[in-house]
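Complex shown without one protein chain; remaining protein chains in place.
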Amino acid sequence: MKKYDTPLLDELEKGPFPSFVKEIKKAAAKNEMANDELGQLEYSFKTNRGYWKHGGIVGVLGYGGGVIGRYSDLPDMFPEVKFFHTVRINQPSGWFYTTKALRELMDLCDTYGSGITNMHGSTGDLVFLGARTEDLEPLFAELTSRGWDLGGSGSALRTPSCCVGPARCEWANYDTLEACYQITQEFQDELHRPAFNYKYKIKFAGCAVDCVASIARADCSVIGTWKGPILIDQDAVRWHEKKGMDINREVVDMCPTQCISYDGKELKINNDECNRCMHCITRLHKALKPSGERGATICIGSKAPIVVGSLLSWVIVPFMKMEPPYTEFKELTRKMWDWWDENSHPRERIGEVIEMKGMRSFLEAIGVPPFPQQIKEPRKDPFFFFTEGDIERFKKREEEEKKTGKFIF
Amino acid sequence: MEKITAEKAKEIRRTDVGPPHYGQFLPPVIKKNYGRWKEHEILSPGVMVHTAESGDKIWSVRVATPRLIATDTVREVCDISDKYCGGYVRWTSRNNIEFLVSDEKNLEPIQKELKEKGYMIGGIGPRISNMVHTQGWVHCHGAATDASGLVKAVMDELADYFTTKELPNKLRLALACCVNMCGAVHCSDIAIVAVHTKVPPIDHAKLGKICEIPTVIASCPTKAISPDPATKSVKLKEERCMYCGNCFTVCPAIDIKDPYRDGIAIVVGGKVNSLRSNPKFSKLVIPYMSNEPPRWPKVVAAVKHIVDVYAKNARKHERVGEWADRIGWEKFFKLTGIEFTFQAIDDFTFMRDTLRTASTFKW
Partner (left out) sequence: MEKEELKEKIYAFVLAAKGKKKVKPRDIEKGVSAETGAGIDEIKQAMKEMIDVGKLMYSYTGGASSVEIPSEEYLREKGLIK
């Protein structure tokens, strides 16, 4: 095996944080592909640019995603990475593993890949970094026969992901792991066979802390919430105070809706005014907990800046029960996809299309009425549309008012 | 392990099996107390304990990883999990590993062994957790910088904030190696974003052959690209181009990468949770620094500087963006001493939301 001098990368073996260079070298010691990856990366560091090409038609028979074609721009210098495709493997909900399963996957990565992984890719998949074209089919057969499958790529449903949820968190308002699993299973066709105009991501967060950043990077953000009052354990409030917390300064004064008070003896919450931001619950984590009906707020549209600016997801359905078999969520998703497909061009995300076509068009198509919870404030400009039906409805109501003598606004 | 033959592959391959059910990967104490956790406590920067209604407990020991890890490292993680965690382990959404300890007597020994093996324990509570980042020169076609290298350099500098030191609140760092921003970079407390800064040259002969001209034209958000029948390629109106690289993504004959001009910008003040204030985007404060591998000293110093000013000035529980909003961005620039540039003023319709419309500001 060729031995590369890597004086620049060697600098990144120093220091306290774990070193990816050590990792590549570990793999390179026994894998030709990893070795050439190391060589090419040093060359990138030397010349200040990347040398990968992407795209193409690699994949497994029948699927349109899961493998991303990657080729070296310098195949003569680094022949072992001439083909160095990314293989995305759909991770288990919450990224829980047994060591038995992991060892099996690592053996596959060594046999068919470069011995380098990403644990995990940004969307959540377990990634084998670097595989040759001819190894894709056998690797796929080995994976699927063991109960694993590829993740999404291209213009398709991307691999859904979720927070740790009820597996190890007291704040989960619905079962994020089960929802993620069942929705992924329901939409296998949409995940593996790209039929959309662009990518569509779904992320499941159990509460407003949003540990999977769903509000910022999922076309569909499913964020857990509740309807009942926050329950208070007054003894535990005092435990927090004894531990050094200044309850008034750190909790009461920081409540965005000013609905908490504390007189040194009793903490009170005016639940009618609470907007469930979770600040008090996360600070007084031993003392406070949500109660009552649980479910999720469904938000749509977030994406990174490419192309016309980043978006955060917008509230569409303020409250939905998220319980198996998730019929309401599945039906809503299908309706949204239909509208998106009818109204978009290639490479347009659903949020961008809502912006172009208008929220009304979207809400009417998916059968969701307007709620004040969907907005921060009503529009300020005087340019709004009326349909014939709108005017008819307003006129009809006024006729009623004339009969009853009572105004309805 | 030997490779299987093509025939064997055809015989055993299945499709649409989806991911395995997570249930088989949960430690027994989690299975037993699933959905019935009562409370948790952070015992140290890298250890927390969750207590169930039943009284059962589970300890999580968190360690950092560079995300890119060799199979042998995963095997080492497996060995440790077998020894102390009954063979169960999980990864977090920020590429940390959590060792799930069900038996308290394993808590000290596992930390001892992790430290001996060089693992960095921490990242829990009001600290800096692992950086979310992209592929960079390791594997991406469009990268304007390396990702893993810059992350390593930044995290080496800030390692104390992972392992011990506290901040007013948690601080989320992220890095994107181009403006595509794979990952939630655009809503981080401090994010490093690599930028292209130059109108890309076009290889006309190549473009006509390998790219679909209507797709290339449609890819441009500022309508800078138009067809050019003379060259059977496209024309680029230079003054309209803002170097997003979207055209390069759809057509490799337009080469956006430039070793001299590609550089680094810093955006700050984003968050994804709804605690206290709504989720926020990160905002541009430093538009350009040169790409200086292998350790990017200026970029690292800039991030460290912003962290230090935040740590000194923010109130307890304030995230970077909440602090900047409270004191005002003019004060942010004053306190940090960062030069305010034209690049930080919004363009197009975005400016309607971000320009100041009152005379109430700080000197």
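Each chain carries a letter (A and B) given by its place in the written order, and its residues are counted from 1.
Keep in mind that, in the parts below, a residue touches a chain if its C-beta (ideal position, glycine included) is under 8 Å from a C-beta of that chain, and two chains touch if they have at least 3 such contacts.
Everything numeric here is computed off the predicted structure, so don't read it as measured data.
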Contact with the hidden chain (one of B:220, B:251, B:286 or B:303): B:251
Field: Contact partner of the left-out chain, one of A:72, A:99, A:161 or A:197
entry: A:197
Query: In the full complex, which of A:37, A:110 or A:137 touches the chain missing from this view?
result: A:137
Task: Just name the one of A:18, A:50, A:69 or A:305 that touches the chain not displayed here.
output: A:69
Statement: Where subunit A meets the chain that is not shown, the residues are 55-57, 59, 61-65, 68-69, 133-134, 137, 153-156, 193-198, 341, 346-347
- request: For subunit B, enumerate the residues touching the unshown chain of the complex.
  value: 6, 211-212, 215, 219, 246, 249-251
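The criterion applied here is as follows: only the chains that are shown with their structure count from here on.
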- prompt: Distance from the CA centroid of subunit A to that of subunit B, rounded to the nearest Å?
  reply: 13
- request: Please give the residue numbers of subunit B that touch subunit A in the complex, ascending.
  value: 1-6, 8-22, 24-26, 30, 34-35, 37-41, 50, 58, 60, 64-75, 77-79, 81-82, 87-93, 95, 97, 100, 118-120, 132, 134-143, 146, 148-149, 152-153, 155-156, 159, 162-163, 176, 179-187, 215, 218-219, 221, 244, 246, 249-250, 252, 257-260, 262, 270, 272-277, 279, 281, 291, 293-295, 316-317, 350
- request: Within their complex, state which residues of subunit A touch subunit B.
  value: 8-9, 11-12, 14-21, 23-24, 26-27, 34, 37, 41, 44-45, 47-55, 62-63, 70, 84, 86, 90-103, 106-112, 115-120, 122-124, 129-130, 135, 137-138, 140-142, 144-145, 147-149, 161, 163-164, 166-170, 172, 175, 177, 181, 184-185, 188-189, 192, 208-217, 249-250, 254-256, 277-279, 282-283, 285-286, 304-310, 312, 345-347
